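Written out below as structure tokens is the structure these notes cover.
In this view, the complex is presented without one of its protein chains, the others remaining in place.
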Amino acid sequence: MRLPNYIKDLEEWKSEFSFSTDIKIRFSETDMFGHVNNVSPFIYFEEARTDYFNELQYLLNDSSGSIPIVADLQCDYHKELYFGNTLKLYVKVNSTGNSSLDIHYLGINENDEICLTGRGALVNIDPQTKKAVPLDDRLKEKMLETKSS
Amino acid sequence: MRLPNYIKDLEEWKSEFSFSTDIKIRFSETDMFGHVNNVSPFIYFEEARTDYFNELQYLLNDSSGSIPIVADLQCDYHKELYFGNTLKLYVKVNSTGNSSLDIHYLGINENDEICLTGRGALVNIDPQTKKAVPLDDRLKEKMLETKSS
Amino acid sequence: MRLPNYIKDLEEWKSEFSFSTDIKIRFSETDMFGHVNNVSPFIYFEEARTDYFNELQYLLNDSSGSIPIVADLQCDYHKELYFGNTLKLYVKVNSTGNSSLDIHYLGINENDEICLTGRGALVNIDPQTKKAVPLDDRLKEKMLETKSS
Partner (left out) sequence: MRLPNYIKDLEEWKSEFSFSTDIKIRFSETDMFGHVNNVSPFIYFEEARTDYFNELQYLLNDSSGSIPIVADLQCDYHKELYFGNTLKLYVKVNSTGNSSLDIHYLGINENDEICLTGRGALVNIDPQTKKAVPLDDRLKEKMLETKSS
């Protein structure tokens, strides 16, 4: 497997994930090539991310009114996915900034093969002013704890 | 062609459309059966509808704050669509209520064949109270004019 | 609740469903009106339908090579859905033809409220010739059994 530049040591990188969500691949997410379309993994990344945030009670529309928006996203497609495949999608916060999060993704099929890896930064902003809003320190600690656990 | 119950006379029904929009079928909208997935025509209906509203200056978020929401939708798939097909999607307001619209759709491919027909009701509501809000009479007139022209 | 014409008696109609699947509403399936977009329920209908077929071992690409394609689809939106809602989607075969199925749908939220109802016909075809292919009688029996159980 060709290692993307956001993975230094694959075994170590894998060992840092603990949260995962089971993704159900939908028929409409395949394309005429017979496999899952290249757009669909980004739907799955978002699903895993919102599930993870939900577990951490990092609400998408909290009382402070700030929202996390995506600054960048990348996905490496290591193995084709098909309708009927089982996909376990792991997610971790790899590092935190003042108002941003670097989030990593790992997708494994039913044969324990790596199908997808990815990462992307989120920035916490005020939707009115579009200015970055600092993230709560306890939230960031909880996120990094998950990584080390 | 089997006539859906919302079409009494096909030639008359067709003749009442004047507004159309050219739909670009996207690769991601096909599925593993090789054709356009059954979900995609509803994306196209919405695109034609919003283009039509835009032309009529019926804004989706106007100053009155009311928004049109979909009450029901139906689509008849008369001919499979494929990536690379040209789709001209006609839309008309078939009838109007106090705060609702019955909208009809007709999709034609590059060989002038009917691929899709459909219809659906919209209701104009106040997004806070969820109550129906009457539609402007001049707007309704303009909509029905388009039909008869 | 306004009854669509494919429901004669709501209580009887509801009682005939037994198979259901839990739909996870994804963030990307909402729209700028804040609720689930009108296109998304058709994704959910397909998910419930393929799950149901899977349970009945009605494979989408079986050895006979025939495939079920959608002839028509309709959805009634009885209550807005939001990200975070739980949606249980029931599906039943309401009636069968020689090579076609009339499939009905019922979507219930976490408060046991009806959010979605719908129906649509599938036709079993040979993807090469596009001709209808008769459905297996035992399969049709199994489908109608599920309804009556």
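So that you can tell them apart, the chains are marked A, B and C in the order they are listed, and the count of residues begins at 1 in each.
Just so it is clear, contacts are C-beta pairs under 8 Å (C-beta built on N, C-alpha and C of every residue); 3 or more make two chains touch, one makes a residue touch a chain.
Predicted, not measured: the structure shown is a model, and the values here were computed from it.
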Contact with the hidden chain (one of A:48, A:75 or A:135): A:75
Chain not shown: contacting residue from A:43, A:115 or A:133: A:43
Of C:31, C:55, C:113 or C:126, the one touching the omitted chain in the full complex: C:31
Hidden partner chain, residues of subunit B it touches: 24, 26-28, 43, 46-47, 50, 60, 83
Interface residues of subunit C (partner: the chain not displayed): 27-28, 30-32, 34-35, 37-39, 83
Touch residues of subunit A, complete complex, unshown partner: 4, 33-35, 37-39, 42-43, 46, 67, 69-77, 80, 127, 130
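Note that in this section only the chains that are shown with their structure count from here on.
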Chain nearest the global centroid, as defined over all protein CA atoms shown: C
Distance from subunit C to subunit A - Cα centre to Cα centre, in angstrom: 30
Centre distance in Å when subunit A and subunit B are each reduced to the mean of their C-alpha atoms: 36
Subunit B and subunit C: spacing of chain centres that average the CA atoms, whole Å: 22
Contacts with 2+ other chains: residues of subunit B: 34-35, 37-39
